[in-house]
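All protein chains of the complex are present and in place, except for one that has been dropped.
Naming follows writing order (A, B and C), and every chain is counted from residue 1.
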Amino acid sequence: MTILEIELCGIKMRNPTMLAAGILGSTASSLNWAGRSGAGAVVTKSFGIEPNKGYSNPTTVEVMGGIINAVGLSNPGVNNFKLELEKLDKSVPAIASVYGANQYEFSDIVSKIENLVDAIELNVSCPHAMGGCGSAIGQDPNLTADIVRTVKKNVKIPVIVKLTPNVTDIVEIAQYAEDAGADALTLINSMGPGMKIDIETGIPILKNRVGGLSGPAIKPIAIRCVFDVFESVDIPIIGVGGIRDYKDVLEFLYAGAQCVQIGTSIMYEGMDIFTNINNGLRRFMDKKGYGSVDEIVGIAH
Amino acid sequence: MTILEIELCGIKMRNPTMLAAGILGSTASSLNWAGRSGAGAVVTKSFGIEPNKGYSNPTTVEVMGGIINAVGLSNPGVNNFKLELEKLDKSVPAIASVYGANQYEFSDIVSKIENLVDAIELNVSCPHAMGGCGSAIGQDPNLTADIVRTVKKNVKIPVIVKLTPNVTDIVEIAQYAEDAGADALTLINSMGPGMKIDIETGIPILKNRVGGLSGPAIKPIAIRCVFDVFESVDIPIIGVGGIRDYKDVLEFLYAGAQCVQIGTSIMYEGMDIFTNINNGLRRFMDKKGYGSVDEIVGIAH
Amino acid sequence: MNIPRIVKIKQIINESPTVKTFIFDWDVKDEIPGQFMMVWNFNNEKPMSISYIDPVKNEIGISIRNIGKFTKQIHNLCEGDKLGLRGPYGRGFHIAGSKILVVGGGIGMAPIIAFSDKASGMGIEVHIISAATTHNELLFNDRIEKSDAKLLTCTDDGTSGFCGFGTDLAEKTLSEIDYDMVICCGPEVMMKKLFDIVEKFKIPAQFSMERYMKCGMGLCGQCCVDNVGWRICVEGPVFWTDELRMINEFGQYRRDSSGVKHNIP
Partner (left out) sequence: MNIPRIVKIKQIINESPTVKTFIFDWDVKDEIPGQFMMVWNFNNEKPMSISYIDPVKNEIGISIRNIGKFTKQIHNLCEGDKLGLRGPYGRGFHIAGSKILVVGGGIGMAPIIAFSDKASGMGIEVHIISAATTHNELLFNDRIEKSDAKLLTCTDDGTSGFCGFGTDLAEKTLSEIDYDMVICCGPEVMMKKLFDIVEKFKIPAQFSMERYMKCGMGLCGQCCVDNVGWRICVEGPVFWTDELRMINEFGQYRRDSSGVKHNIP
């Protein structure tokens, strides 16, 4: 029998799929729903210190192979989010995605919710964040390292750093994050940003004009990021970007990801995507005679 | 009557579409064919000093919304390429795309063919070039500026610089190129690089493992690059990335491109793509009452 | 594809002092009453129920109450002006049974009238309780009269029809007439009351819910409801009573654009 279980930084997951940050996940209800629907773990929507309305609509628009979005990290702030985290049914591990403008904000938030989740994911990679958050940090290896170092000093649970592909050299940032003490890396946040302009009016459709590109269109880039970073760091990698079926998951595992996150394709496939992917993985591994997910990780190297 | 003619750096084009570098274009025959098929101008495959076999196959593989390629700048070298340029039928303007490892190589090549073409496009942006060529240059503003400055000193025809999107800040590079004397910018070369791994075997399909992502999947990123750079430079922009129909061309024009190049979609549409796009543009402009392409450029700002 | 399609406002109908209907040419495929469109005025984009579907003339309409910045901007538009529409989104009303009571309160009449037109056009006996604050805020009376549906009006101030809440009239009607099903859209307090009433009468019912929406395509999570987590924009906006029982925030609270909870008065 094929075993889909994996262990990530000491956290046991029943399968290698997670709900990606910011796809649903603003409430305990939707996180629990993803867990019930087959996700091996769930990542919350990124939250910060204060409630944030995000950008005005349109915040999303479809493009070939995915969407561009500038939701703008809307969230009710850590104090409200804490109430949600308390209602998690704990059926699967939960990872809190947090953002801030500097190491103090990050530490502040994380210290308030550390006891409610299994790990932290530092979002230093949102391509459309305001006020110096998001990729403004993740594009600078030193800023990134500072935040990781400070957060690591303050928390006991694993700290995962989510990186942006929108840099000249993602391997450099990954190494800085590892050296600063990151327990794992999530690769990649949405790309670009990108823009879509309405033909009739000439107006950029997103209110923020630009937004992160996600979905199947970015998969080749995400795979390459995982592949390259795998060769240069020793901490586990969580792959994300464009996964729509079990074959996409295999590509990420082959490239070196220990597990994966799924976001945009929930638009195409609904919440059943987790179960469908896990069934596909099981069938494939059975056919191929793989006993466990770990046997697959990194075989493209 | 709608007029599709434009002028780019003093070069008159009968319409705003060009064959992009590296899609066919290694021979006078294929360049002439693109011209006969409706392209407003043609760009050659990039060539260097010496003949170059490029990478072994597989050099291309399809992905969602496009392809990844690592052809590896295969070309017969400037001396052979010169013989091709001499056979151009001159029905449309021709732009020579050239690459090199440093400013001397670039100048050397350019001086040999300057009298045979209407403009030069410096390829400092190929994401899979060997030996310090391609994006190894275009990711460094100073290297880019050095090359532009030296080439500009040595040639009289317009010098266009083609930039890579695979940088943290394309606007910075664009400004360096402008300050160094570039007459126009081409945005963007292929993205990433990206990787595709075969599911059955776990092997990266491209022989070079990684290759540049092109095609409709990258259009939102290309549009954003054009939009952002348009706000920061005064030289004309040639937009490229994922164009498949006239609507895509409109997006680029709205974003600020003076004209566009078309590459990967020739795989889907064949050489008729130029005529189809120009017909679509004409119909649209007629309907909307636009008299000339220039009226459309930049209206998204 | 989740991309706004630019359409010209073909016709504007003044339904009441605060409500206008906007009609567009639209290639009607399987638009269903209860579904909604994301409406872009090149400045903001918000959800609006489809209030009118004509598969023959290939037109759809939306009806908008002027209550804030966005809706005011749209009210200021003229025929010939443009809007961007994407959709249809969500799960609409199921049509079942041969005698249906539909209850609409205020702008909640928008999906209700689309449903009633379709159901009565299919030969189903439709009784409509149309509730408003006062008589000139009653919506779509003309359209209802032109259809085979039977109209029961109801105003808070008694200026037309039954004087009092729509839910009171509904309770009265339900105790007098046997219906196969009840359909409802209106303010959530009203829907919550009607929910309790239909539970008492043990009649199958569907309710159309509203929550703050951003993407409309099931990604942002802004419209998810407790405790099931469902997205109003995909799994809803229409729910059966059975489903509503699992949405325990129904009638209790709703989240705003940053996700902060607010009690429903």
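Please note the rule applied: a residue touches a chain if its C-beta (ideal position, glycine included) is under 8 Å from a C-beta of that chain, and two chains touch if they have at least 3 such contacts.
All values derive from a computational prediction rather than experimental measurement.
Shown chains touched by the hidden one, complex as a whole: B.
Only one residue in the set B:E114, B:D198, B:D245 or B:E295 touches the chain that does not appear here, and it is B:D198.
Set against the missing chain, the residues B:L24, B:A96 or B:M285 yield one that touches it, B:L24. Considering the full assembly, B:E62 is the residue among B:E62, B:E172 or B:D286 that touches the omitted chain.
The chain not shown here is touched by just one of B:T2, B:S74, B:N102 or B:Q175, and that residue is B:S74.
Although one chain is not drawn, its touching partners on chain B can still be listed: residues 22-34, 45, 51-54, 56-62, 67, 69, 71, 74-77, 80, 196, 198-201, 203, 205, 207, 263-264, 266-267, 270.
Assume only the chains that are shown with their structure count from here on.
Comparing each chain's Cα centroid with the centroid of every protein Cα atom identifies chain A as the most central. Taking each chain's centre as the average of its CA atoms, chain B and chain C sit 51 Å apart.
For the pair chain A and chain B, the distance between mean C-alpha positions equals 33 Å. Remark: chain A and chain C have CA centroids separated by 36 Å (rounded to whole angstrom).
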